[in-house]
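As you look at this complex, bear in mind that one protein chain is not there, while each of the others sits in place.
Chain IDs A, B and C follow the sequence of writing; residue 1 opens each chain.
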Amino acid sequence: MAGSTFGSIFRVTTWGESHGKGIGVTVDGCPAGIFLDEDDIQAYLNRRKPGQSRFATARQEEDQAEILSGVFEGKTTGTPIAIMVRNKDQRSRDYHNIMDVYRPGHGDYGYEAKYGIRDYRGGGRSSARETIGRVAAGAVAVRLLSCFGIEVAAYTKSIGDIEIDPQRFDWEERERNPLYMPDREAAQEAARYLETLMAEQDSAGGVVECTISGVPAGVGEPVFDKLDACLAKGILSIGAVKGFEVGDGFSAARSKGSENNDVFYTDGDGKVKKRTNHSGGILGGISDGGQIVFRAAFKPTPSIARRQQTVNRVGENVEIAIHGRHDPIVVPRAVVVVEAMAALTVADLLLAHRNSRVEW
Amino acid sequence: MAGSTFGSIFRVTTWGESHGKGIGVTVDGCPAGIFLDEDDIQAYLNRRKPGQSRFATARQEEDQAEILSGVFEGKTTGTPIAIMVRNKDQRSRDYHNIMDVYRPGHGDYGYEAKYGIRDYRGGGRSSARETIGRVAAGAVAVRLLSCFGIEVAAYTKSIGDIEIDPQRFDWEERERNPLYMPDREAAQEAARYLETLMAEQDSAGGVVECTISGVPAGVGEPVFDKLDACLAKGILSIGAVKGFEVGDGFSAARSKGSENNDVFYTDGDGKVKKRTNHSGGILGGISDGGQIVFRAAFKPTPSIARRQQTVNRVGENVEIAIHGRHDPIVVPRAVVVVEAMAALTVADLLLAHRNSRVEW
Amino acid sequence: MAGSTFGSIFRVTTWGESHGKGIGVTVDGCPAGIFLDEDDIQAYLNRRKPGQSRFATARQEEDQAEILSGVFEGKTTGTPIAIMVRNKDQRSRDYHNIMDVYRPGHGDYGYEAKYGIRDYRGGGRSSARETIGRVAAGAVAVRLLSCFGIEVAAYTKSIGDIEIDPQRFDWEERERNPLYMPDREAAQEAARYLETLMAEQDSAGGVVECTISGVPAGVGEPVFDKLDACLAKGILSIGAVKGFEVGDGFSAARSKGSENNDVFYTDGDGKVKKRTNHSGGILGGISDGGQIVFRAAFKPTPSIARRQQTVNRVGENVEIAIHGRHDPIVVPRAVVVVEAMAALTVADLLLAHRNSRVEW
Partner (left out) sequence: MAGSTFGSIFRVTTWGESHGKGIGVTVDGCPAGIFLDEDDIQAYLNRRKPGQSRFATARQEEDQAEILSGVFEGKTTGTPIAIMVRNKDQRSRDYHNIMDVYRPGHGDYGYEAKYGIRDYRGGGRSSARETIGRVAAGAVAVRLLSCFGIEVAAYTKSIGDIEIDPQRFDWEERERNPLYMPDREAAQEAARYLETLMAEQDSAGGVVECTISGVPAGVGEPVFDKLDACLAKGILSIGAVKGFEVGDGFSAARSKGSENNDVFYTDGDGKVKKRTNHSGGILGGISDGGQIVFRAAFKPTPSIARRQQTVNRVGENVEIAIHGRHDPIVVPRAVVVVEAMAALTVADLLLAHRNSRVEW
């Protein structure tokens, strides 16, 4: 209940603060016999590392994953997989100017109201470093899903008002530009936009789109643990996310039934397919066999260097300027976090689904 | 895990199908000593009853709530509160034409893929009647929240492209029109739009907006059980919802940090307030003391009378026309369901929050 | 957390008080496709009915089970199975003499300290009628287990100091005598003992032994959800149980390693067997392929007609005599409750076990 656990069967528990000794995660409930080593984890962690482009904080975080348990001779044993990343470049002195001030757009005030305590060394549990645990666990989930032919892939769909053009969609381009946009032109335009904002000591938001392929029809539990409901929880639990939609999402609210219903058809091979995918692969909360597609809206990074008005802990109106090293946009580094949460969600519901019937 | 339970401390478990013997819910974990009687429940159930306007199915459902346990001498006892509504007007014959066919836009296909069984008597657990359990439990949560000065109120924000005008916002108007829109002109326009669609045997979607007032700063758990993440799950678990956003939501993704950050200020009374509410009352997943505001996007009712192409259970391409009694739009009746899920979510996290510290 | 839910995957939630409108249970997570009807439930409920012998309260409780959901055309659908028994013979007037008094040996005082409320109409949730929900759900679990060849059977092992003689053990005798003892002589002796106690307005305790056959090796989860730990919780959750032991139990504490270790052997067929079963079929918390055997110690019925000293709600020392209809011993009627809790526990862990590996 205290919020650091995600999932019921494939169950993930994270710990750690941005400026403590490290960040870690325990994955309990991963079936035995899956090939897994530290490189699998590290490859995912590297994708969220800062310091890799001019649009990400210059902090050098090594983020070296260590598997502490649950893997023997290269395979999962069925027992808890503990993974830890030691914090190295902590520099908590950067934060001393904000230790008695509630940063606008941050959780400082709510945290202090909740716990009666101020961990001023950066965001603590609300820091983006907390996502290391998610990504490490997500890498394990990805390995599990691959045993079932399921793949998760996300990308930056838009930054500010600049959106990728479906005509120019190119998966390979995603890895080539620092913004994780699968459209070279859009990425270039977005880069120019971000440079303007950086010059203005400001920040941008954006939208991440995620696809999940290979999920068989039938995954998701009726009523409260619907596949889309669980995805929504996982995605909204990422720090800066303010919105979630599946399939046509908010556009569906402006559509008509005759347009929004996906027509089922068959090619005579007994397989049930859909001519369109307005549903985003989920109907009635259960996968319909189509590709799952959802989007997450990220707000602009709240830490901006510009002077801002706020209140301090003794209740005075004050001004602050946040001088730490902060990304002008969280979206590119958040792409892998979105994938991780999607993988964790599907892994959990996929295992649950195996008990839908006595025999298969 | 099988999905019929919501919440950890204020824990709700629902049961029942549209065409079975009834629908029910058990609320476990409601503190003792709260005034509660069947009228409190009934008042909420009446708001979701069909047959109340020309925009809702003509089915006459009495939906009479019976409290079976957990209340003694007008007060909750701390033990499980069981509430049941017997199904009366079942008319399962209406559905015989669709018993071997996968209805487009419905969960039929996924359910059968999951369980290997077809309950053809209507949607079963994916029917809108399932929400009776949510609303009954939500009414209990509302009673609990009122002990803490918290109020939940939702309304129809838009139907198709017709949106309420903030300038004309009028809470009282919400109860006066059958569409639950707090704007008389928009309601009239939307009514005309719906009549056109009904003539065309089509259906519409819309957006519900919900506000929660009186939540103190500090509610919500870090990381996975953030207040907005839990709200998202609760709201996406409602049948036809395809999107969720809190505060500025998807618009925040197009904003800048300097615009989106809410400035904190104080009037010198030691209270921390915000000049704007782009956050929707939640920062870092924890309530910030401001009014909580979120929106849910509902897709158009998938059951439309118009002929549609689809596939039947033996794998043939067929045409169907769904002749049952169906709402041309689910939004007005869903408003109270949104309120119920919001109340259940906040009730659970509010009780969890009481253990954030040893002493208060 | 509020305690009315048992199990994680095969998840049971009960509700109801002894003198309210009824008692019920919801089973969520039962796989689809299992044959089930009301007679399966009723057969189990009949075994715990009062009024069937001179050693059980003369109350006539019909305890008619009604399945409200989750079963269609004689099979489980995968959705929640709700079962209800209406209370009929409530006679709450019997309890008026004890409404302001804390009955010795009962939970009255603790309940009032907890909730600040006194439901004086009998034990409320701590009444033996609460077990109706357990038994109804247990009957469903028994059906599930039978699909896997697993059988649960319990009996009265001792009443007071009178214990069955292993030499005279006779399963069929169990059904023939009202004490559920599989030893005719012991049953006769115990009956005489109980008659003496009844004449003295006193009550007896006893021990129930339970066997579970057909559980494959590997069921149970390491560390906290060990098979014996989960059984212990399930059994100790039955009202009057004060002790639990598996295999040799407390005797093992007086044994030596060389005696207590069960020797593994094989007949050359590759099957691993044990020459003895000191472990009671569970090693390291995981089933070892042998028969599971455990015992539960029941205290004497606390409600006795004899005068007792106690304290009333205003804090005065008083005398009471409890005149209601009470069993002089709970053990014979509790046998089926023990079976039910054992079945629920194994069902849950058996389903969990299916996810121990990716492939089987």
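By definition in this document, a contact is a pair of C-beta atoms (placed from the backbone, for glycine too) under 8 Å apart; a residue touches a chain by one contact, two chains touch by 3 or more.
Nothing here was measured: the structure is a model prediction, and the numbers come from that model.
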In the full complex, subunit B touches the hidden chain through residues 1, 8-9, 29, 31-34, 78-79, 144, 147, 222, 351-352, 354-359
Interface residues of subunit C toward the undisplayed chain are 1-6, 8-9, 14, 102, 104-111, 113-116, 123, 125-126, 130, 158, 160-161, 197, 200, 202-207, 216-226, 228-237, 239, 242-250, 252-266, 268, 270-272, 278-280, 283-289, 297-304, 306, 308-311, 315-317, 352-353, 356-357
Footprint of the hidden chain on subunit A, which residues?
-> 1-5, 8-9, 11, 13-17, 20-24, 26, 28-29, 32-33, 66-70, 72, 75, 77-82, 84, 114-117, 119, 121, 124-125
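Quick note on the criterion: only the chains that are shown with their structure count from here on.
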With centres defined as the mean of Cα atoms, the chain at greatest distance from subunit B is chain C
What are the two chains with the most C-beta pairs touching?
-> A-B
Using CA atom averages as chain centres, what separation in Å is found between subunit B and subunit C?
-> 39
Centre distance in Å when subunit A and subunit B are each reduced to the mean of their C-alpha atoms | 26
Note: subunit C residues in touch with at least two other chains are 1, 8-9, 29, 32-33, 78-79
